[in-house]
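A single protein chain has been omitted from the complex, and every remaining protein chain is retained in its original position.
After this line comes chain A, so read on.
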Amino acid sequence: MSWVTKTLNSTLGKKLLMALTGLFLILFLVVHLVGNLQLLLPDEGEAFNKYAESMATNPFIRVVSIGNFAFILLHVIYSILLTRHNRKSRPIGYAESAASTNSTWSSRNMGILGTVILIFLLVHLKGFYYEIKFGEMPFIDYEGVSYKNVFAIVAAAYSNVLYVAFYVVCMGFLAFHLSHGFASAFQTLGLNHVKYSPLIKKVGIGFSILVPTLFALIPVVMYIQSL
């Protein structure tokens, strides 16, 4: 085994990959949110459709998008590897546990939270990414140029109350996942410092509330608009 594979196969190496991919996905959430918030502009989707077109054609975005999928996959694979390793480390559990007195619920249940987020992601990718890329799409003209009307697909999906409810609930799970994951990633990278760690923790909590709330707001507002 080379020193690289040896390092990445160590418990610390696996955690490093979780932290780095996690931080990238956190960054992706911000970019995705900023784009999606254009759905709420009062222009019947013009800005959003033009944005969607540029995202689909920009070569830089396409490369980053492949990286994004790879990082999601790595994050999932390494979480499974780590969970299996951790389970094996305690083959017989305790009869009684007072874990709630020494740690937060979300920190102990990142796997469950992550699984729900993965299910959400699959539904989300099937509903939008796959449909937009490979499905039959309506088109719309702006200044004589034809664009895929992604806004129409999104608006149709968000007129379904069950779909909206599913989105909102899943964003709740994302919030709890981020509430631990954000600061945890910095700790794993070794970035624990008396000056910065309190700030990182506060930003993490703020991020975990703000970003999922704004994401959840989009389907809710669009559902109300559809009534």
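Definition applied: a residue touches a chain if its C-beta (ideal position, glycine included) is under 8 Å from a C-beta of that chain, and two chains touch if they have at least 3 such contacts; residues count from 1.
The rule is simple: contacts and distances are computed from a predicted model.
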Among "Malonate transporter subunit MadM", "DNA-directed RNA polymerase sigma-70 factor", "Succinate dehydrogenase / fumarate reductase iron-sulfur subunit" or "DNA-binding transcriptional regulator YhcF, GntR family", the UniProt name of the subunit that does not appear here: "Succinate dehydrogenase / fumarate reductase iron-sulfur subunit"
Hidden-chain contact residue, picked from the options A:S103, A:N160 or A:Q225: A:S103
Candidate in contact with the missing chain, chosen from A:L82, A:V116, A:I132 or A:V221: A:L82
In chain A, positions touching the absent partner: 2-3, 7, 10-12, 14-16, 82, 85-86, 88-99, 101-104, 107-108, 110, 180, 183-184, 187-192
